[in-house]
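Excluded from the complex is one protein chain; the other protein chains are retained at their positions.
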């Protein structure tokens, strides 16, 4: 997934520390690596490494990142190997000076673009899309002296999800792809313009929210903090028509529904829609769609919390925390051995016996993580005394992989793809299971210009499956 | 506060890794340092250091901690300097072989005992109570060959809070002080006996809960996993009589009420009473004691969550999470500078605008942390659009310091000591404020054999204030 | 300067650990960073970082560097900023598979090449010559399918010093530039072919020395350990004719004299000439060229040791170690503050009073490091009781910068450029000073095909000073 954050200080104050705090607020978007690049108007300084924001940056490192323009990146952990080369921002020296790029999303045609470039003699030092974009951009810059023109020409070649920050020595450019897959918004205060994946980072820095970038919008921030907006004219192909009675925000856009359901922070607002409210509404709808007689509604924390609160509201079944998540989870620790998998679950989640004992319990979560983990949780809940366990899932079944940046492999969602709900419920060992309907999802989000590909199998872009396969 | 955890494997399997996981589950009881000591029957091995459990122990360190008996400790961060010497278990060589001690609580007379011992020529390498206890114990062991006798004679000298683990080369002893200040319980499975500060760690290790130690109870675990129980005959002086219609669990005991209100993990059960349920009941009573017209009840997370849920249940005002706590808080990070104090609060807590906007909000927490922090949170909530802010506190005003192991100085509670509720509310800037009543607290907990000293100023033990002052 | 080391195991055994030991033996050639890249025939694995070989590599890192072909690099500390990007080997993905390059030396025209490439749309992620070479190479590979042809075409564009290791997925290529500036040699044992900057690393690994690469020689090692040798036809321009009666080893070559005098390890043999013996001969000649009445000859360790032994032999003045070098120097330590510069010198070097007291002392070293340091050493020697101090230098005055990879700026040699020997001696505060003559130097080395540019100001290649200046 990744998170990106940029600042342009028109008061020319060093921005590295503010970017550090912004990335800290976006840490949930990626825990594998972090990086910051800053420009002092002449040179680009940068530092990146494997690890959490707080591990990667120490005070002395930040203090050496001079400059009043800066961009930062938190990298999502993918199944591929960890390597500092794949951390971002990607920084290059070119005949147009230094360029730094930070990218959130996944290009569907990056493999083709990469092979094309390689055939023209370009070489690659990383496996990031940012490097592909950088190479394309520099080629376009050779053709036209107009930066925005060159960027537009570059972007027209890209298919897939990209929220981008591009930093030149003296300007900062932000782009949201024409499909509007990933969020990106602008904020400001008296001294700075901010660009952030989610507005929660603006709140952290006490910046005022200005607006979400529109799909296909290019924002340029230059000297004095002047902001210009451009529009990429790119015809997004028609996506499947959805027959639910809610409006579109951006005509033709296909914003990732999973940002609302799972990925974004609950206190964020994406394209004007509160993530927290979406989740509560989902819970409420779920209660209507899959009612059950029960004593207690409990979330699987943290993702299930808002759903469960909504479910409780909708069902009038009282909400209790039947599972406590250990707050020190997330730190690297000595793993239990292979045959202690249950311990691994108990180290993360702990049942509150007094809440569960003798009760008919509704467990709510965003999705079914690997059947086995869910089964272990259900077991644990039963062992703590629950009489019945009912599972409610805040999204429809995920049946198809995502090619736009969310690693479904890690979420191992695809268990649902070839099983009926009943079979899944049986496997997990619950009295009943209920998934949110597609219509319910769209209504809860309240917009229909959504990507729903992982649920429906219909992709808003062409997918060259053969090329993608090759690259793996 | 500290947390302690011990294992005796009567199957003679190495216990270090299990202790590691137990301490991980008790991490909330102390984040400053951690240590483990193990005995292989002949020698004691140990390792301790500053930092979280996951930082202190690496696999190779654990693998060198041989032994089938072991005790561990997580150290509470106090205002005093960090030093590895003050980490526990405290391990000594004596004429009776090696002894390791882990202690949770604070002795009121440790300074006197220490000075006494120093006058007799003893020296101290740390400022822990464990070292005082070790010295006393060795002196008693010189007088009698009966270990339990010697331990009893030692304990009779101690005034204050102590939940203790004492490990000899070939046995493990657990003690809970006669007042029962701090919790301590026993668990078991097919291969091990466990002793833990809270039963949540038993759950993590899938051990069966056996019982809480009674105040003044001494448990000895020896070869083959045989458990013997002894009783320290020690007359606890009469504490203040409480005229609330709830029973006592242990006659004459004074268990710390703050364990229920704030310190213990919500999924723990202390002396048969569920912490989570106490907190929910507190919220409900609070709703009755300080009703308010409002649109939304929101906790200050994490401590306020269960109170707020109870308040919502009691008041019928809907529960929403108006503040999100950044889950990466707790890691060492580069602090904002002095004049960015508000940023420090926003890095930890973030308002959910969509929940707060235009609403009359009830904020619920366990206690008023330094007026200034509360004021900043209230400001933030208002800035996010709240029309009114009402503060409800899940405990009575804290007016007196704790001498039994909870560092009120760090909680800076004493703001309440010389101000009326109104003054406090004004200082914080809320429309109304309401503290739980003493009676409400006792009812919610459901037992009256409690220490309430920090609320009432009446201490269950003698306190030699002069000596304590000297020691600071 | 840098050091490079490569292995091809025709028994297909992992080579990473052996490369680690090879780099350890070449550590004196560069202390700023280290890296290893290995190929398992299909993929290239690599790891590099700032720091000494022993700091950069841990066992688990080495164990993940699979592959039977491998190259390693130790990076010389330059005045430029430290950055992991500038560590080598430089690894790229191209349409011809992965390529890894390690380079020792400095190209004189890299800036021009770089600008050329940038104009063609290439971008750079580092400031290494390796990246320039990689880009050129990939362009040539597009034109011809013959690897050696492409390499030759690439090399013809390079002016300056380059000892190169190029690793493809399934082959290893070694190159020494046509001037033969930097050393490079081949070794072998029953299972591997080795390429090393100095033969001391072959000795460490108990490999048999095979031969030095000739200037302009290209070695290719392929399947089964077969070695092919190619010759780059490139006309090196005529260098200044030297009228000293010693032979050339390679006609027209200009091997760096400083490798013999200072840079290489004393136990290495370069192009058939023992470094240790050269240094001893220098000392002897120096004794003839600048005789002095004295009681003791003492080196400034370590560089002065062999010179001083030769001087003693030549002059019959007894050799004593008047200065001891602290063997823990080289580790990062807390530096003395600005006004404790003398302490910095004393932390490194310590006088042996019993040797110096009341004596007329000849101090011998390879060159005059910053006047100030020398003055401090001389002061220290005097303070220890020396009656007279005479300085003898094992090389002629360095008057011109090196553009081939030795950072004269760090050696601050250029003090000599605008001062007479007398003035220098006065500044340093010695009774007499004596530099080796140019003729003496050539005789001591015993070959005349040497680069002497930093001594004479006459460079064996064209130098585009303007371009070089721009790049700084």
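Letters A, B and C mark the chains in the order given here, with residues in each chain numbered from 1 onward.
Criterion: a residue touches a chain if its C-beta (ideal position, glycine included) is under 8 Å from a C-beta of that chain, and two chains touch if they have at least 3 such contacts.
The model shown is predicted, which means the values in this text are computed figures rather than measured ones.
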Interface partners of the hidden chain - shown chains only, full complex considered: B, C
Candidate in contact with the missing chain, chosen from C:5, C:20 or C:124: C:20
Candidates C:8, C:57 or C:403 - the one touching the absent chain: C:57
Selected from B:66, B:124, B:209 or B:230 as touching the chain missing from the view: B:124
Residue among C:49, C:274 or C:417 touching the omitted chain: C:274
Identified contact with the non-displayed chain, of C:44, C:69, C:91 or C:200: C:200
Interface with the unshown chain - residue positions in subunit B: 84, 90-95, 99, 115, 118-125, 127, 134-135, 138-139, 142
Residues in subunit C touching the chain absent from view: 17, 20-21, 24-25, 27-28, 52-55, 57-59, 62, 200, 203-206, 265-267, 269, 274, 276-277, 280, 302, 305-306, 309, 313, 318-321, 324, 326-328, 330-334, 336, 342-343, 346-347, 350-355
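Keep in mind that, in the parts below, only the chains that are shown with their structure count from here on.
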Category of the chain touch graph - line, ring, star, complete, other: line
Innermost chain by mean C-alpha position: A
Separation of subunit A from subunit B, taking each centre as the mean of its C-alpha atoms, in whole Å: 38
Gap in Å, rounded to a whole number, between the CA centres of subunit C and subunit B: 61
For subunit A paired with subunit C, centre-to-centre distance based on mean C-alpha positions, whole Å: 49
Residues within subunit B bordering two or more other chains: none
